[in-house]
Structures are given as structure tokens and as C-alpha cells.
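Please see the structure below; I have some questions.
Let's look at chain A:
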Amino acid sequence: MSLKVIEIKPVTRIEGETRVIIFLDEEGKVKDAHYQVIEFRGFEAFCRGRHIEELPRIVTAICGVCSWAHHLASGKAIDMLYGRKPTTTANKLRELSYLAHIIDSHMLHYIALALPDFILDLKSPIERNIAGMLRKEPKIIKLFLRSRKLVKGIEETFGGKPIHPAFVLPGGVARKLSKDDWNKVSKYNIELMSIVSEILDHFKRNVLRSKIFEKLLYDETYSLKTYYMGLVDEKGNLNFYDGYLRIIDNKGREVAKFKADDYTKYIAEHFEEWSYSKFPYLKIVGWKGFNEEYICRVGPLARLNVADSIPSEQASEELKLMIETVGSKPIHNSLAYHWSRLIESLHACEKMQDMLHDEDIFKDDIINTSGTPTYDGVGIVEAPRGTLIHHYKANEEFLAEEVNIITPTAINNAAINTELKKVASKLIRGEKVNEEILNLVEISIRSYDPCNACATHYIDFAGNRNLSIIIYDSNGKMLKKLSYKNR
Partner candidate 1 sequence: MKSHAKMAIIYGAICGGCDVSLVNVGEHLADILEKFNIIYWSIAVDGKTKILRDVSEIDVAIFMGSIRTEENLELAKLIKEKSKLIVAYGSCACYGGIPGLGTLINPRKIMETMKSTITSKGDKPGRAIYDRLRIPPLLNTCNPLTKVVEPDILVPGCPPPPKSIERLFEILSKFLNGEKPPKGLVLAETKSQCDECPRKPKDMTKLVMPGVFRLHEVVPQEDKCFLEQGIICLGPITRAGCDHCCIKANMPCIGCMGPLPEVDDVGLKFISSIASILLTDKEKEIGEQGLMEALNKIADPQGIFYKYTLPVSHLIEIALKRRRREK
Partner candidate 2 sequence: MGEPRIGVFICHCGRNIAGTVDVEKVAKEVAKIPGVVHVETYVYMCSDPGQKLIIKAIKDKKLNAVIVAACSPSLHYETFSRVVESAGLNKYRFEMANIREHCSWVHLDREKATEKAIRIISAAVAKVAGNKPLVPIKAKVVRKCLIIGGGIAGITAALDIANAGIPVVLVEKSPTIGGKMAMLSETFPTLDCAQCILTPKMAEVARHPNIKLLTLSEVIDVEGYVGNFKVKILKHPRKVNPDLCRLCGLCEKVCPVKVPNEFDRGLSVRKAIYIPFPQAVPSSYAIDERYCKKCGACAKVCPTKAINLDEKEEIIEEEVGAIIVATGYDLYPGTKLSEYGYGVYEDVIDSLQFERLLSAGGPTKGQILRPSDGKPVKRIVFIQCAGSRDENHLRYCSKICCMYTAKHALLFKERVPDGDVTVFYIDIRAAGKGYEEFVKRVQEEFQVNYIRGKVSKVYRDVNGDMVVIGVDTLSGQKIIVKADLVVLALGMVPQLDRELAAKLKVPLDENGFAQEVHPKLRPVECSSSGVFICGAIQGPKDISETVVQASAAAAKVIELLSKDYIVHEPMIAEVDENLCNGCRICIAVCPYGAIEMVEGKAKVNEILCEGCGACVAACPARAIQLRNYTDEQLLNMIKAVLRGAT
């Protein structure tokens, strides 16, 4: 039988190139849909044989959008591998810098990537870009550009570079926080906090009420009843940098809680020949294909589902509001990811402010050099996009022997594929596909904030989106091409 194939590109991307391929049967019903990661650089391979203590500065290159997450996860793996518990000061400085990064990434994604979908006209691609946004929401965009400067400034004071930082050392950090640094950071953070609050208000006023967002938020197709995973501290509070990994089922019941070094007991990875990205799954469930009951999601929404509470006033108020609005925990509505991002950003600002008044951060003992090496280390942090795991083994020369990296986008890969099929099946009938449908498909993927979203986004910035749908027969011969260009 001859299948029809719809291929969509570009799709907002994770680190690397991705495409969507949709298969139609004779009646033109969606038979299958795949979200493919088709680019690969093989870090796990070429990190082998490297000086293990250098990895935190090498693995940042896995992703330039969340390089801090990789830097710190790697750093924590190294701590364990050398058997060095970081000093209190070191841990606090690391967390401080990391909170800034959470805001960095969340703001970038929400404003630059997601927002245009909801406040601009879906039907007119010409308008739907930052140029258009500037016209419609100049204030927000100015705030956004300002926020870039602020987070960048904070990240720089710790890691030298805002992207691909140089900060962590085995058992600590490289640099102390000077008084001047402190003044800069706290000044910036205060301003940042007001910007984030404004954006959150704007969300509640304009976005939440917008036809499209409201519709999709409650739309069953844009919702998956899955497991959720995320870090929580001893008290079960939300934490990005350290703590226990907690897994809950789709009823919100805790099914597992464990320390980083136990992760292999709970997580395994499945491999599909048609994707360069793997499909991590819960061992307690097993790999049962792309079926929402059995898969697990991570990221902002997952974290808020998993955590008992948020340890900061305003943010926890906002969380309450979200739960009331959408229903009850756990929240399965994918669009709530965006809301969660804003709540987390607010929390990050609040927590930073608290930590800046903890005198520990000025102590001299920024590094612990004693400890017995185990030559095996796992480091887990909550990257902006979800749980990120780095696991290294080293030989007696401290050369990397095994490197295992599980990225949040990989964990969400199964969910993205599953939701994609759901959405496509509902929206697509035969070959009559248009820009609006296309974007509706993309919105589903985009709520997961795949890593390089910002990149494709800037096509919008240029006011020049080039989207195309090509329809092939099963032999790959092109039958039809629709592309949407402006100008």
C-alpha cells in the first residue's frame, strides 16, 4: 500500500536538527507521526580518555542554551568521583549562579519563542514574529532585552562567560564572591524580579485570557497523563540544584524517591533506529512504546507537580493560583509548562534574594580538596527543561572511561512523540495542511521547550518565517510542497 508522508521542517529544535514526519493512510488519516532528532555529535564517545576534571568545561558545549546545567551536573559528578563534598560556600555560590541561569533560559524561551503564538494572529505568519510583537507589545520586548543584560551580567560574575561558563572545580568553585560582585548581583536581581513579576502579570492579563491559549490549555489533545520526575529537597520542596529525585504517577502518588547515585536502578534508555536521540524510560514501568500511561515527563510542570511546595512566598501564591485555574495536581495540561516557567522564574528571583543575604557566600573555603576518590560519579540537576543526569567513570589516571549523559529533552522525547501523534491525528485530514495547523502542531512540541528553540525563533525576529510542508509518497518522491513565506 502506498502511504502518504508529510514532513514538517523546521521544527523548533533540541540541540541539533529535528523534523516531524507524519504518515497518512489511504483515507488520509494520520497513521503514525514521528519527531526525529537527526543530528548528533557523540559527546559520550569523545569525552572518553579526557582528563576527567576538565569535563565540566567540555560538556557545556552539549548545549549553549543550558550550558550552566551541564556545567553544574558535570561538576557534581566530578565531586562524587573524587569523593569530595563541596564546601557549604561552594554549594551556595553554585546554586546562586544557577538560579540566574534558570531565569535566563525560561525568559528566553517564553518571550522569544512561545509568546508570539498566543498574542499574535495565528493565521498571519507575517505578523507573528518579534517585529510584530514590538508593534503590539513594545513594553514586553524592551523588558525582555533588558532582562538579557541582567542575567548575562549575573552569570558572568560567577562563570566568566554567560555561555559555557568556567566556574566549578572538584569539590568547589574557582572564585570567591567579592563585595563588588555582590553589589552588582543583588542590584541586578532586584530589577530582574520586578521584570519577571511584570511579565507574569502580563501573562495572566493578556495570555491566559487569549482565545488560543485558553482553548489549548484545556484541550485534551494537548495533555498527557504521564509520570513526572524532578528534584526535591529534604523537605520535599522545589529545588533546581540538589536533593532527591522523586517520581510520581499520573495520580500524584510518589512511586520512587532516590539519590543521584541510585539513578540506574530507576532509569534506563531505549533506542530507536530512526532517531539519534534515545528514549529514557522508568525501569519500574519498562519501555512500553509511545503510550502516555507508561512514559514520564520532566521540566517546569513536572517539577511543580512533583514538589510538595515552593519555598518562596510570591511564587507559591502563583502556584496555588495555577492549580486552582487548571484543576488539581498533578496538572497534565502541556500548555501549563509555560505558566510553570514564569512561576519558577519568580521563585528563582526570590530565592536568589534570600541567598544573597546568607553570609556563608562570603566565606573563604570555596573548595574542599580532601576526600577519597571513588572513580565513579553521578551528578544530577534540574536543567530548565528538566532532570539532567551526568554519570562518569574514571581510571586511576583520572581519565574518563565511561560517560553517560541523559538530557531532559531526551526524557521528554517519548512524550513529545506521543503528544505529536495525538495532535496530528486530530488536526490533519489528508493533505490539506495549512500554516495554522502547522503551528498548532508546533505549539505542542514547543511547550516542552526543546533546547534550541531560541534559534529558530529568530527567524520570526527577522519577520521572515520559511515554513514548508512537503508531501511525499512512500518512496520518498515529492508529491506536493506548500511553503509559507512573507515578503
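Keep in mind how these were chosen: all candidates are chains of the complex that A comes from, given by their letters.
Throughout what follows, contacts are C-beta pairs under 8 Å (C-beta built on N, C-alpha and C of every residue); 3 or more make two chains touch, one makes a residue touch a chain; residues count from 1.
Owing to the predicted nature of the structure, the values given are computational and were not obtained by experimental measurement.
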Complex member touching chain A, one of 1 or 2: 1
Residues of chain A touching candidate 1 in the complex: 3, 5, 7, 9-10, 13, 15-19, 21, 23, 32, 34, 36, 38-51, 53-54, 57-58, 61-65, 67, 82, 108, 112, 145, 148-149, 152, 156, 158-167, 169-170, 174-175, 263-264, 267-276, 278, 280, 287, 367, 369, 391, 397-399, 402-404, 406, 451-452, 454-456, 458-459, 461-462, 464, 466, 468, 470, 472, 474-476, 481, 483, 487
